[in-house]
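I have a structure I would like to understand better, so I am pasting it below and will then ask my questions one at a time.
The other protein chains are all here in position, but one chain of the complex has been omitted.
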Amino acid sequence: MTSKIGIADTTFARIDMYKIVEKAINDHGVSSKLERYTVPGIKDLPVACKKLIEELKCDIVIALGMPGPELIDKQCAHEASTGLIQVQLMTNKHILEVFVHIDEAKNDKELFDITYNRSYEHAVNALRLLEGKESLSKLAGRGIRQGRKSVGRLGE
Amino acid sequence: MTSKIGIADTTFARIDMYKIVEKAINDHGVSSKLERYTVPGIKDLPVACKKLIEELKCDIVIALGMPGPELIDKQCAHEASTGLIQVQLMTNKHILEVFVHIDEAKNDKELFDITYNRSYEHAVNALRLLEGKESLSKLAGRGIRQGRKSVGRLGE
Amino acid sequence: MTSKIGIADTTFARIDMYKIVEKAINDHGVSSKLERYTVPGIKDLPVACKKLIEELKCDIVIALGMPGPELIDKQCAHEASTGLIQVQLMTNKHILEVFVHIDEAKNDKELFDITYNRSYEHAVNALRLLEGKESLSKLAGRGIRQGRKSVGRLGE
Amino acid sequence: MTSKIGIADTTFARIDMYKIVEKAINDHGVSSKLERYTVPGIKDLPVACKKLIEELKCDIVIALGMPGPELIDKQCAHEASTGLIQVQLMTNKHILEVFVHIDEAKNDKELFDITYNRSYEHAVNALRLLEGKESLSKLAGRGIRQGRKSVGRLGE
Partner (left out) sequence: MTSKIGIADTTFARIDMYKIVEKAINDHGVSSKLERYTVPGIKDLPVACKKLIEELKCDIVIALGMPGPELIDKQCAHEASTGLIQVQLMTNKHILEVFVHIDEAKNDKELFDITYNRSYEHAVNALRLLEGKESLSKLAGRGIRQGRKSVGRLGE
């Protein structure tokens, strides 16, 4: 059966993260229906994700956002993340949060690379989670990072 | 069909933010019914917004507030924001939070300008969200700011 | 119809805030029935307020507390405030939080004055909210403070 | 009718707080049935308290914990407290939180004394709350502390 993947994004972000996720899903040849929901900022994402799940019947959602560098932006990201977890608990569906903090990067080039990789990798994670609860188990405890180099497993 | 827009504001704020939102909606020639709810401070906004949605049947709500400059005011803003997200998840309706922190501005003139622009722009965002989930998609990832100059898209 | 006003207070506070609220309500000649609920500290207030609303059928509640000066007290105040907002969202009733932080004042006299004014003014706010959602609208955006001098409106 | 008092404690704490609460209740000659629930740490307390109320039918619960001195311990205490408030709102029953932070005391002797007094006094508070909502009102606003000297009322 074709699964339905919700993608929520913002006008605040400085990069078209939706396009990256769309490419990742196409690259993997998965026949999924995508539903997009665009909101102003990250604090608007939780309800958009809930509507994608409850009203648009998405099986999983990817929440894309790019918090600013100020203290107040960190606070917003915290509130948004808390909301995204609440939505998951209200719906029993996964929402993969892809947040790239603008001050994670030293320059625009690095910001783009982190954003590209993190968005792409989490889109792949979403596809894996749709396959079942142990689909990612072979990668468990391996220090996998999204948007950064993975750090590997200890004790091997 | 005419939509119903709820607007919650406070006696604590130093600017009549309601009037700005009302102007924005009139400027766009939208025939909406406005419902106003005024409370003392931002921590009273969540339940006011919930009542606007559940008892007054508003389709969307704009929550207007102006947190003070002290640490305790930041804390209040965090509690209010958390509550506003919860209301959205309980009702599946958007609430656009328009908070202007008094210490964002260097002087009264700048405070007024930020407040005017942010209130106006988020009123327009509310109108867009009422049109549907992809109404803002053409603006996604473009670094749009409300109350400040937008910063533009990277990678174009 | 006579409304029922719940008042929750604590043994931790250093001032009998209940008495001030009672006076404010009497001063305004409102025939309301008061229900009092006394708990040890501010973290006990949320459930007391919920019981005032659900079991004692109060129409609105005033929550009185006086957080101490330590970091842990600030944390308690945050937890209590978050709980008070949750109760409002569970019941669709207003709870006016009247918290006076002991370190807001430079001395006992100032602490008493802030406590007196804030308690009194929020009791009046409760009476206004009982009259309807636009009862406070004429005061919106006027920089009203409780316990401190109001700061006035900008842009007039 | 005999009331049922739930007591939740942890293996993490360094003092047998349960024994102190038990003594306080016996000292007051109250015929209550005690139900004990022991968990590893303070973050396990919220669900234990909920089970004491819902599955063991306790009328009130006392939650005993001793957060460590590190920043992460403060964080845990905050999460536990938030959860304890949520349980109260889900059940309409009081949970008296008795947390003694290990760094509140300068030495082991002081830690023991604070723990003894706070546990004992809150057990008494629990008995009072079982008697009714105004049972503590004569002590309201008197600056009562548990585990420390009370600070008294201002303005008398």
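Going in written order, the chains are labelled A, B, C and D, and every chain counts its residues from 1.
Just so it is clear, a residue touches a chain if its C-beta (ideal position, glycine included) is under 8 Å from a C-beta of that chain, and two chains touch if they have at least 3 such contacts.
Keep in mind that this is a model prediction, so the values were computed, not measured.
Novice: Sort through D:Ile5, D:Ile25, D:Cys76 or D:Ile95 and give me the one touching the missing partner chain.
Specialist: D:Cys76
Novice: Using the touch definition up top, pick the residue from A:Thr2, A:Ser31 or A:Asn92 that touches the left-out chain.
Specialist: The single option touching the absent chain is A:Asn92.
Novice: Under the stated touch rule, tell me which residues of chain A contact the chain that is not displayed.
Specialist: Contact residues on chain A toward the absent chain are 74, 77-78, 81-82, 84-86, 88-89, 92-97, 101, 122, 125, 129, 133-137, 139-146, 151-155.
Novice: Footprint of the hidden chain on chain D, which residues?
Specialist: Interface residues of chain D facing the absent chain: 9-19, 35-40, 43-44, 46-48, 50-51, 54-56, 72, 75-76, 79-80, 82-83, 86-87, 90, 108, 111-112.
FYI, only the chains that are shown with their structure count from here on.
Novice: Pull chain B out of the set; how do the leftover chains group by touch?
Specialist: Once chain B is set aside, the chains that still touch form these groups: A | C, D.
Novice: Chain C-chain D contact: same residues or different, taking over half shared as same?
Specialist: Chain C and chain D contact each other through largely non-matching residue numbers.
Novice: With chain centres taken as the means of their Cα atoms, state the distance from chain A to chain D in Å.
Specialist: Here chain A and chain D have centroids separated by 41 Å.
Novice: Considering chain B alone, which of its residues make contact with at least two other chains?
Specialist: 82, 86
Novice: In graph terms, with chains as vertices and touches as edges, which category applies: line, ring, star, complete, or other?
Specialist: Here the contact pattern is a line, an open path with two ends.
Novice: Check the chains against each other and report every pair that touches.
Specialist: A-B, B-C, C-D
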